[in-house]
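One protein chain is absent from this view; the other protein chains keep their places.
Entry: chain A
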């Protein structure tokens, strides 16, 4: 491929940009829906915008090695900002747009950012709140000026103005020299990990990390310049960086930005991406929506749906995997595609998905099969920020719900005796910023990184299977294996259950705290004429508790069948009166539960579950989006579930 031919002198993302202008100059590189229509920029146009911005940044005093924070929702201007910053030899540090002011302050301080490029007034206000704690922050650049007219512009400029000055009086020669000087080992980006324990750390990724990974994995899925993707995941997250910058610049395809968070689904349908990534929560949400709406449909449609979905379940995944399927079955599937799967995929926006990935949390098998049976090539990958995402991924034709795939090209994998997964690859991060102790404890001198996950290679398929976080995998009182995530994922498959946290380490039995999904349960309540005025109220409704009990019992049945993990059945559970939330510190910004925090915060509930109490009164502190705090009070019922007796087994995780 033409792209590979230039590989030799590509040492940075700006160099990839130059190559793309040469090879794909007139092809669309970025699109954004604004004022109701899709505005687009070709690679040439984008390169010019990036150059103007980079020249303007130099005039503002951005120097080589400076860290520049980027905060805002996905917009072409902010992606250009990242590359423009790289062109000047500085380092972009994207941060989460919905982080509270103090989280942003921490990251700005820790990274020593001198400049911040932000999306809109909301971000400007947040920084203004903590400005006095950030003496190192010299200048703020904003993109959308709405509401900012009256603000003091002493150290604030609009992005458009920065570009204008850049075009007017920028030093092109100086910029070119800085860009050309970038080496393969220079820092490409710094990303803060979500930090399930302790404070977030700044992961430093080099050009080598990003470009080698992008090159290897783009080849794995044969990504071309014709792909279309939707950029909607947080720019601060490594996943978005590797897809929207790494892959996009390597393969030369187009990145589309939605109009707003609310319009994401509509925009997804309009773009019809060919390469799509979403955390399992998004696929779950879609499935819930579909199921809810099917309940509203006419009898004929419901019958059609259930008949053809059953058909799809049987043969869909096999057709996708290219396995032999009988002619009659194929015919029925084709009819199903015309009547049901096609329209359904269209509704979801997945009509053109050639490669779809999910990762971050294990996905329920039924959920996974649902999408694959529709003919959507959904696959799993496993990775982390420190690996520039890719550790393992599933090849086409070898997709299963319970594995995470084979090592990605260039990645070496090792499992320790304790069952921890280790990897080494060209994408392995350089270091944690200003944190040599953490770096040393994560990455050994030979470059092997401990993932912190417990897993094993499945002998039948050769794929990696992840059980849980290694520090969460432990033993119960009788020595049986305790892997909470395994059970939690099974629970979360039910649309009514949004989150679950299972306790049991060192105890004689397992108990769980469960969050109901308000969309699904609210819908059910409406259908059954049950009135409620808050999440708190509906979560404790006796009929809702019955439903959840049913789900827990069903999960217990399947868990009982797994030899290794049969001890993890849930004996008692409580439905929480409020949703677990990142703003309350109970989850990370990528929606991973913080087990220790939850165990502490709700220790009165856990105690009640284990000491046999029927109910417990509790008061919980909540933090609102703007940082204010409040209290929620409730009396929670503890429910008993049916457990299937199994003979206790002592097994080692292999």
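The working rule: contacts are C-beta pairs under 8 Å (C-beta built on N, C-alpha and C of every residue); 3 or more make two chains touch, one makes a residue touch a chain; residues count from 1.
Keep this in mind: contacts and distances are computed from a predicted model.
Peer 1: If you look up the hidden chain in UniProt, what protein name do you find among "Phosphoribosylformylglycinamidine synthase subunit PurS", "NADH-quinone oxidoreductase subunit D", "Dihydroorotase" or "Branched-chain amino acid transport system ATP-binding protein"?
Peer 2: Options "Phosphoribosylformylglycinamidine synthase subunit PurS", "NADH-quinone oxidoreductase subunit D", "Dihydroorotase" or "Branched-chain amino acid transport system ATP-binding protein" narrow down to "Branched-chain amino acid transport system ATP-binding protein" for the missing chain.
Peer 1: For the chain that's not shown, point to the residue among A:259, A:396 or A:581 touching it.
Peer 2: The one listed residue touching the chain not shown is A:259.
Peer 1: With the missing chain put back, which residues of chain A would touch it? List them for me.
Peer 2: Answer for chain A: residues 34-37, 146-147, 149-150, 259-260, 262-263, 266 touch the chain left out.
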